[in-house]
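In this view, the complex is presented without one of its protein chains, the others remaining in place.
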Amino acid sequence: MTDREVMAPGQVSSLQIRAEEDLLAARHAVRAAALEAGFGLVAQTKLITAASELVRNCYVHGGGGELVIERLVPPPRAGLRLTISDDGPGIVDPDAALVDGYSTGHGLGHGLGGAKRLVDEFHLDTGPGRGTTVVITRWVGR
Amino acid sequence: MTDREVMAPGQVSSLQIRAEEDLLAARHAVRAAALEAGFGLVAQTKLITAASELVRNCYVHGGGGELVIERLVPPPRAGLRLTISDDGPGIVDPDAALVDGYSTGHGLGHGLGGAKRLVDEFHLDTGPGRGTTVVITRWVGR
Amino acid sequence: MTSSEIPILRLGKILLAGLLKELDDKTAVLFADELSRQVSTVGAEAVVLDITKLEIVDSFAARILVEIATMARLLGARVVVAGMRYPVAITLVELGLDLPGVETALSVEHAVNMLSQPGGSRDG
Partner (left out) sequence: MTSSEIPILRLGKILLAGLLKELDDKTAVLFADELSRQVSTVGAEAVVLDITKLEIVDSFAARILVEIATMARLLGARVVVAGMRYPVAITLVELGLDLPGVETALSVEHAVNMLSQPGGSRDG
């Protein structure tokens, strides 16, 4: 695997989420970026899991979309920012969707709220007919 | 610790709730006042726990605020009155919020209803956009 | 080896399955089918799912693990999930998930020992 060499600090990479296999590819890309950024084992696992939840939502609920991985360099701190976006139906009631156990499908309904708890910053931009964009950030060394 | 000397009967003291550390400081201040007022061990524990729930709500849900500790002297009885207030979003449905298990966050949802059961008097004044003020009172020797 | 690419070994009345690094949708479904078929034909009394290799358990994978445990339980077999990595345990709890009804063990060895004790309880 040459994944580990792909991202220099400050670099941005993106990945289309169109098929089931892309979920795996997305996870691999986030793992490679997290290793490269210097995250510890627990932080890495949390970030990849959060990404996995959101990329799956993008595919399952949003009909597919895009993952953008952005390597943040100091100042102020080193970190990783992921933007997961789709042009799907959007979420009518985002506050409800964030509550654990709320699912309109066959999921456990812990994805959105869980992902929020696993990262340092979480922004959800959505609305009926507007698609869904989630931006998550985790800083190295916390 | 000189905490134990701070409150004479009838005296009022107040404490800002702005940061995580203030939760601990609030607990210490309530403990000192409860000892001074002559509460037994169980009553003390109940009052401090109720205060802890409400001060955490003030910080987490209300965005911070203030704790006022008031030493009540006879007549009619010795006791302690705590006022926890914030200018946050307020509570849309206070009756629902008092029900055990109701939480809009990641909490257990036992704070508000639990605090009410732990004290002798409980007043909740809140509404959308009006902030939240909770006044609790516990009398010595019951 | 099975059609799901997840090896299932037989140890007396125990079936031992070693999950791989990743658990995707298709593999999971094939594996669950194959496993329940084997539990049934072999008359297995217990299944040990070795998840030592699994690096990520998101809510999708957690659901699969619980579904496999339920399926085996309905067939009359116990399921023990063994060898969860500690970052995975920390993350699952933060996700608010706790694999209800699933027994756990530190390692496959612990799981097999636990299953060989006649007085071993059924729930974690």
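Labels A, B and C are assigned to the chains in the order they are written; within every chain, residues are numbered from 1.
As a working rule, a residue touches a chain if its C-beta (ideal position, glycine included) is under 8 Å from a C-beta of that chain, and two chains touch if they have at least 3 such contacts.
Not measured: the values here are computed from a predicted model.
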(message) Given that one chain is not shown, what are the shown chains it touches?
(response) B, C
(request) State which residues belonging to chain C touch the missing partner chain. (result) 82-86, 88-90, 92-93, 98-99, 104-107, 110-111, 117, 119, 121, 123-124
(request) Write the list of chain B residues that the hidden chain touches. (result) 20, 23-24, 27, 41-42, 44-46, 48-49, 52-53, 56, 100, 107-108, 110-111, 113-114, 117-118
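Throughout what follows, only the chains that are shown with their structure count from here on.
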(message) Going by the touch criterion stated earlier, list every chain that contacts chain B and also contacts chain C.
(response) A
(message) Quick check: which two chains are joined by the most contacting C-beta pairs?
(response) A-C
(request) Could you say which chain's mean Cα position falls nearest to the mean Cα position of the entire protein shown? (result) A
(message) Among all chains, whose Cα centre is located farthest from the one for chain C?
(response) B
(request) Using only the C-alpha atoms, find the rotation that maps chain A onto chain B and quote its angle between 0 and 180 degrees, to the nearest 5. (result) 80
(request) Go ahead and note the Å separation of the Cα centroids belonging to chain B and chain C. (result) 46
(message) Can you compute the centre-to-centre distance for chain A and chain C, using the mean CA position of each chain? Integer Å is fine.
(response) 27
(request) Find the geometric centre of each of chain A and chain B from their Cα atoms only, then give the gap between the two centres in Å, rounded to an integer. (result) 39
(request) Could you list the positions in chain A whose residues touch two or more of the other chains? (result) 100, 113, 117
(request) Quick one: which residues in chain C touch 2 or more of the other chains? (result) 96
